[in-house]
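Worksheet for the structure shown next.
As you look at this complex, bear in mind that one protein chain is not there, while each of the others sits in place.
Labels for the chains are A and B, by order of writing; each one numbers its residues from 1.
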Amino acid sequence: MLELTVKGSKKYFGWMALVLGVIGIGFCVYVWQLISGLQITGMSRDVSWGFYIAQLTFLVGVAASAVMLVIPHYLHNYKAFGRITILGEFLAIASVTMCLLFVIVDLGQPMRLFNVILHPTPGSVLFWDMVVLNGYLFLNLIIGWNVLEAERNQVPPPGWVKPLIYLSVPWAVSIHTVTAFLYCGLPGRGYWLTAILAPRFLSSAFAAGPSLLVLLCLLIRKISKFDPGKEQIQSLAKIITYAIILNVFFFFCELFVVFYSQIPEHMDHFKYLFTGLHGHGVLVPWMWASLGLMIFSIIMLVIPSVRKNETTLAIACIAVFAGTWIDKGMGMISGGFVPNPLHHVNEYVPTVPELVITIGVYGIGVLILTALFKMAISIKEEVAA
Amino acid sequence: MPRQMYDKGKIVAGLVIFVIIATFPFWYNIGKAAPAPELKLTDKAKAEKECVMSVTDMKAGHMQLLDEWRDEVVRSANRLYVNSKGKSFNMSLSNTCLDCHSNKADFCDKCHDYASVRPYCWDCHIDNPKATEEAKE
């Protein structure tokens, strides 16, 4: 099936070349980071995780959201999703790959990565994160590949794939739960120290991932002969609506607990993010934008006529994606580190090299996603013809 | 089934290019093999006559020995090594090994360069054993 990824229009190859160029630039900057160390990033003694780990967190969510297609399709026998489940699974593959790459670019000594396997430490959540992310990658590769191949040959997928599909459902939940556990089990970090962190992560994931998928479906319809389907997009829209409402609801639960209890170690982080603390507040406009975008999207999505119009739906999806991305990709990590455990306020702003490396990793994700989607769509077109 | 090779030219050309690239290190280095380096010992090392282990053991296994030492010292807090002859040593690359072998360039580097290995011990452990000597006096 891979041969389908090297056959295509000039536009396809032009796009791939562009993406490869971006990856190349990112790689060059990464080599620079390898030589001079993480000093070229904006991270510091106080904010020791930054943009890389934030992107990892966000993308684990996008990867996990494939389960929002798998559950209706395989557990509720919702046939309509049969058309696009593969897109969700391939999106998951691209996202998990990016996640793993973001872990690697964040390491101070990446060549010692194998130590995690040489000295396995089941007590460390990071060890489990590695296990579940790799497991999820392989599950989706095996499932996606076999289901697509069966579709191409117009036969039902082999029977042994079914148990793997069922396994992928709790596995998807586990990847984002474990990612939340990285943060919420740390004693001195009031912003993360909350049992609702994993549910919040999952709800924002199940909004962001399907939003991206809706946008991708609309794009696919435009540039290929394959139509993911009106009904499919509408079903996704309903999933997004529930998920983003839940996400904002969970956020308000958190706000209530923090501000009604008035415990300073928990409040200070929210104050830093939404009002600024001791004169520091680079993230304040971003956090309000995030909250505004999420509430705006809820208003749009709950109105049936707006949701059913694909143009306005696309706008709502962009709002959901941007809002959840700012929340997780910018606020979630910095917010936990500022103020620091000694209550000093030292802010974090990513540097240009850091952003270029980040874009490079996203480039690799886009490259994988394009190739996999090209493969899937070609087969869909082939079968339809 | 007809036995025919499609795109014969392309395949053969591809194979030739592959073989050339895969064997690049061999023909690139042809005739460049350096003679095995001769080790220089410091006077102090000569006077000692024997290292922690016998010379052959040290030659073949000093890296394993150092690996064992570092785990023992750092992780188990054992810092004393008593060899089969009953002689005891402080297990320390900086303070024991490099004390005798204070000529890193002639002792360590020569062989490592020859074997094309680049251990990064000296990123942390003193890179200038001469300075070590002076500081002690």
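The rule is simple: contacts are C-beta pairs under 8 Å (C-beta built on N, C-alpha and C of every residue); 3 or more make two chains touch, one makes a residue touch a chain.
Convention: contacts and distances are computed from a predicted model.
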item: Chain not displayed: protein name in its UniProt record ("Sugar ABC transporter permease", "Redox complex linked to DsrAB, iron-sulfur binding subunit", "Acyl-CoA dehydrogenase" or "Ion-translocating oxidoreductase complex subunit G"); value: "Redox complex linked to DsrAB, iron-sulfur binding subunit"
item: Contacting the left-out chain in the complete assembly, out of A:28, A:71 or A:116; value: A:116
item: Option touching the unshown chain, where A:19, A:91 or A:130 are the choices; value: A:130
item: Per the touch definition above, residue among B:4, B:29, B:56 or B:116 touching the missing chain; value: B:56
item: Residue among A:107, A:167, A:255 or A:352 touching the omitted chain; value: A:107
item: Residue ranges of chain B at the interface with the undisplayed chain; value: 53-54, 56-57, 59-61, 64-65, 67-68, 70, 72, 74-84, 90-91, 94-95, 120, 123-126, 128, 131-132, 135-136
item: Contacts of chain A with the absent chain, listed as residue ranges; value: 36-39, 41-46, 48-49, 103, 106-110, 112-113, 115-116, 118-119, 121, 123-127, 130, 182-183, 186-189, 265, 336-337, 340-344, 346
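Here, only the chains that are shown with their structure count from here on.
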item: Chain centre separation in whole Å, for chain B relative to chain A (CA means); value: 44
